[in-house]
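Below is one structure, written out as structure tokens; the observations come after it.
A single protein chain has been omitted from the complex, and every remaining protein chain is retained in its original position.
== chain A ==
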Amino acid sequence: MMTWRDGVRLAFHGMVSNKLRTLLTMLGVIIGVAAVIVLVAMGQGASSLVTSRIETLGTNVIFVSPAGGTPFPVSEATVIARALPFPTIVVPEMNTGATVSTLTASGGAQVVGTTPAYIHIGAVSLAAGHFLTPLEMTQDQPVAVLGANQVQTLFGGSNPVGASVMIMGQQFRVIGALNRVGQGPGASQDKDIFIPMTLAQSLLSTTQLSQITVKTPSPDQANLAADYLTNLYTNTFGSANAVTIASEDQVLQTLQATRATFTHLLAGTAAIALIVGGIGIMNIMLVSVTERTREIGIRQALGATREDILLQFLLESMAMSLSGGSVGAILGVGLVHLVPVLWKTPAVFSPNALILAFVFSTAVGLGFGLYPAIKASGLDPIQALRYEG
């Protein structure tokens, strides 16, 4: 019986005796393992970004928006504030896409008409200047607060406070600039330009709101508020489906469900990549067994047992998949560090992905090496010795 050390030595000897072929065979596993690590890191990066945004917003926020042709006038904000039995911040919003320009630059923007309370929801924070004030609101002053992308597009990133922008043919004075929010659930505020709602009504010539945001003192009250509002709109319109009432809690749950789907998708992709790699290994091992038929016969004649031959070929396929796994892991970890630089997408390295990749590549080597190894160990020594390769 061959010792384990000799078995491993033999496996690596077999691997390096045909370097190019081994490398090409390993490529499948290398790519598979690197893909697992990078995809998982990108998935984790995206979800951690989203989760942190929801956490800053808090789970004590609910959104009310009209569904289909439901009338949703500005007065609805007052209705909601009155309907709730505890103090809340109720912020109406009306949105429209518009072209905005300065003397030197122009671009598309989401124009949001809202009230000064918007800043208290906590979705955005100021980088410079101030947000809409009640005075500006009541005086219908043409003032605007710019999202981070607008600051970049219209003013090349320099402080825009005090400058002018043209929105739908009307001149506005910039009073504030917002910090970058980044990508998350729903739309990002980075493309937005905030103006007083009273002015938005005349500018957009509408009284219909696109959304009302309600912030309650606690998450429990947010759920309670959602129930109150559901009742309110069922009584008003005869159906709770006339408006959509979504709490951050629900958004978080949806997000987690999405993340689970995403993870399964990644696992599936990785599994396919690794199975393809495994088939490559099996293919080469079968060729190798055929090529080395005579060698197998010689080893059998000299006292190799069935188990010895099985071990030799199984260890060789495992050495191949594990080496591929190691190279793939190094490549994957390197790419995880490169992704945020290249695509400005966050990627969070997960040690679990590394473990998963190794477990998978070992399993692939074992699984796909087994059949060729069994084939080799089952050869008849007399016929094997007579084989003309």
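The definition used in the following text is that a residue touches a chain if its C-beta (ideal position, glycine included) is under 8 Å from a C-beta of that chain, and two chains touch if they have at least 3 such contacts; residues count from 1.
Throughout what follows, contacts and distances are computed from a predicted model.
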**OP:** Quick one: find the hidden chain's UniProt protein name among "Thioredoxin", "Macrolide ABC transporter ATP-binding protein", "Glyoxalase" or "Cbb3-type cytochrome c oxidase subunit".
**Re:** "Macrolide ABC transporter ATP-binding protein"
Original post:
For the full complex, which residue in A:Glu136, A:Glu248, A:Glu295 or A:Glu316 touches the chain that was left out?
Top reply: A:Glu295
Original post:
Per the definition of touch given earlier, which of A:Met1, A:Leu103 or A:Val359 contacts the omitted chain?
Top reply: A:Met1
Original post:
Of A:Leu24, A:Leu265, A:Ile279 or A:Ile382, which one is in contact with the hidden chain?
Top reply: A:Ile382
**OP:** Touching the absent chain in the whole complex: find that residue among A:Ala304, A:Ala353 or A:Ala373.
**Re:** A:Ala304
Original post:
In the whole complex, what residues of chain A lie against the chain that is missing from view?
Top reply: 1-3, 6, 13, 17, 294-295, 297-308, 381-382, 385
